[in-house]
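Here is the structure we will look at, set down as structure tokens.
Left out: one protein chain. Kept in place: all the others.
Presenting chain A:
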């Protein structure tokens, strides 16, 4: 096992999840804030807002999951480590 590859994998995994979480984090925060505001303004439309939010969260969290998958692959199923 090459120690250089191991170290680079760990650093790469950290960067992948860390940097990949920035954008979706901002997006999720914005979406959640707008949803809460919408529910506060129009409580009767809470169900519709929630349904839209569910799909939005599914789309947004996928971006974080991509980075997470790369990080996990590097950590647990690294193809460069024999």
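Heads up, the rule we're going with is that contacts are C-beta pairs under 8 Å (C-beta built on N, C-alpha and C of every residue); 3 or more make two chains touch, one makes a residue touch a chain; residues count from 1.
Keep this in mind: contacts and distances are computed from a predicted model.
Which of the following is the UniProt-recorded protein name of the chain this complex doesn't show: "AP complex subunit beta", "DIS3-like exonuclease 1", "CGL160/ATPI domain-containing protein" or "Exosome complex component RRP45"?
Hidden chain identified via UniProt as "CGL160/ATPI domain-containing protein".
Suppose we count only contacts with the excluded chain; which residues of chain A make the list?
Residues of chain A in touch with the missing chain: 28-29, 31-36, 39, 42-51, 53-55, 57-59, 61-62, 64-65, 68-69, 72-73, 75-77.
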